[in-house]
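Please find one structure pasted underneath; my questions will follow.
Note that one protein chain is taken out, while the other chains of the complex remain in position.
Up next is chain A:
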Amino acid sequence: MTTDTRLRRITGHVVLTVLSIACAFPIYWLYATSLRAPGDVHSLTILPWPLSTANYAAAFANNDVARMLANTAIVALLSAAGQLLVGLLAAYAFAAWTFPLRRTLYLMFVGTWLVPFQATMLPNYVLLARLGLLETLAGVIIPNLCSALGVLLLREHLAGFPKELLDAARMDGRSSWNILWTVVVPVIRPALAALGILLVITAWNEYFWPAMVLQRGNAVVQLGLRSFMGTEGNDWGPLMATAGLACLPVFVLYLVLQRHIVQAFVRSGLK
């Protein structure tokens, strides 16, 4: 190994180490603050000492954290499942079928991605009010059941799907519905998995729309977090404790599916 190569390698490791610390430190600080004694939450010492679980006790005393986490999981899973299903069906139609105005319709579909949330926020809100769905989890989930991003990504993936496989399946007499589930889905499962995880994490972290729909309580965890911020100052201890708990399911999801997620992202070309 030449000196230049060794230098480049060391430099690379130093840069990566610094970046890793920069990424990990806020998460460490979150948990460190959550474990400080209530009177020490503004302390700038690196190590929290003495350790205290008082902030977690305060978080549970002030909010029904277990219910918030359960509700958030329901919203995240159902929103992601809906977006995956709609995305899969739409992408399959656009990729495997030829029909008039196919390209125009696809562009119009994907073009909705460019419409900012703020433009659709009020019409959606008024519609929910008329349907009587305000203050319900259904009101949070239903407007998010379709995602142009999902259609776009899956359609691009299906565009590279071998047409010969579809033709062979048709010659076998399989129906389009049967072909989708027995031929297409097994092949694109890594892409579906990667997109699904992305959608679950996005829905888990969603704050603004639940804040519009759920005014009478802190039904999901992101709203519970804000309940520790207010006119009379921020209660950082319980806030960090709740944030730490809110991060755990996503961390666990990542740890359990780490290899699958990385492979899926690489193979599907998702970013």
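Please note the rule applied: contacts are C-beta pairs under 8 Å (C-beta built on N, C-alpha and C of every residue); 3 or more make two chains touch, one makes a residue touch a chain; residues count from 1.
Definition applied: contacts and distances are computed from a predicted model.
Taking the options "Gluconate 2-dehydrogenase gamma chain", "Transketolase", "Aromatic ring-hydroxylating dioxygenase subunit alpha" or "ABC transporter substrate-binding protein" in turn, only "ABC transporter substrate-binding protein" matches the UniProt protein name of the chain that is not displayed. Interface note: of A:Arg67, A:Arg174 or A:Arg226, the residue touching the hidden chain in the full complex is A:Arg226. Of the candidate positions A:Pro26, A:Pro100 or A:Pro116, contact with the hidden chain is made by A:Pro116.
Among A:Leu30, A:Leu89 or A:Met212, only A:Met212 touches the chain left out of the display. Although one chain is not drawn, its touching partners on chain A can still be listed: residues 38-39, 42-44, 62-63, 116-119, 121-122, 125-126, 129, 207-208, 211-212, 215-216, 218, 224, 226-235, 238.
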